[in-house]
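Every protein chain but one is kept in place in this view of the complex.
Moving on, here comes subunit A:
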Amino acid sequence: MTSEPAHMNPARSFQGLILTLQRYWAEQGCVILQPYDMEVGAGTFHPATTLRALGPKSWRAAYVQPSRRPKDGRYGENPNRLQHYYQFQVILKPNPPNLQELYLGSLKAIGIDTALHDIRFVEDDWESPTLGAWGLGWECWCDGMEVSQFTYFQQVAGFECSPVAGELTYGLERLAMYLQGVESIYDLNFNGLEGVEKVTYGDVFLQAEQEYSRHNFEHADTEMLFRHFRDAEAACRKYLEAGEPKPGTNDNRHLMALPAYDQCIKASHMFNLLDARGVISVTERQSYILRVRELAKACGAAWLKTEGGGVAA
């Protein structure tokens, strides 16, 4: 730690924060994954969480996941809201008995001293209607600010988690704003350097926020999105069916849970875009959520028939 250059300090550098968390959770035995290469609304959608949370196998992973919430775009004008932001996601299955202590250790690693800061675990039950998932846990508060979500998954894709996984989600921008003491996301120091070498969050993302807000609210091609939703839904079903174990063979494994789940993710994102464009009515909304949930459930069922889901090879 002491040998690290100043610009890697998680209290001064956004990327320093990410790297510190990665290092900390790698030390705890997590595999450090890279972001999933599809648009998702939250780190939970990454198959490393959604699917790996199902089945009996132990699993520990941590990764940054860019998350897209088209509706939250504010054309780069709101200092606290983005349509694209980063979550740092940790999943430990089964959850170790000292998960709270491990979490507090991660805060310490990024420079939050528990002798100075008031850390609290405030009830917050988590539910994802689109994933058919729920869990119990808390919002973790640091001096009155929510800095993480802490959840013990009870059910995912409609299946009981056995064993239960513990999931931690850090809102990286918000955490960094607190650590760096800035009032706007765009003022975050991204690379920790100063002067001409300094790169801010705004330098990296402001233009994207403006452009994507225009896209999400005004121009996204709704006809195409509706079509893509239907296509993804159909493809998901098709792949699930094609991957089903063949009757009469010895192999009882499902062969295409992951490609099918990609289509579920895609459908979910199409729905989010359509929702942002305001073309889904209140009553329709529920039925779209339900359609995605049905896909997620079917993918979960397929995953449980794969090796990753616990079926012996």
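To be clear about the criterion, a contact is a pair of C-beta atoms (placed from the backbone, for glycine too) under 8 Å apart; a residue touches a chain by one contact, two chains touch by 3 or more; residues count from 1.
By our rule, contacts and distances are computed from a predicted model.
Chemist: Look at the options "Glycine--tRNA ligase beta subunit", "Cytochrome c-type biogenesis protein CcsB", "Molybdopterin synthase sulfur carrier subunit" or "Glycerol-3-phosphate ABC transporter permease" and return the one that UniProt uses as the protein name of the missing chain.
Modeler: Per the UniProt record, that chain is "Glycine--tRNA ligase beta subunit".
Chemist: From the list A:20, A:50, A:67 or A:95, pick the residue that touches the absent chain.
Modeler: A:95
Chemist: Which residue among A:161, A:188 or A:235 touches the omitted chain?
Modeler: A:161
Chemist: Which subunit A residues touch the hidden chain?
Modeler: 56, 80, 94-97, 100, 114-123, 125, 135-138, 142-145, 152, 154, 161-164, 166, 178, 183, 281-283
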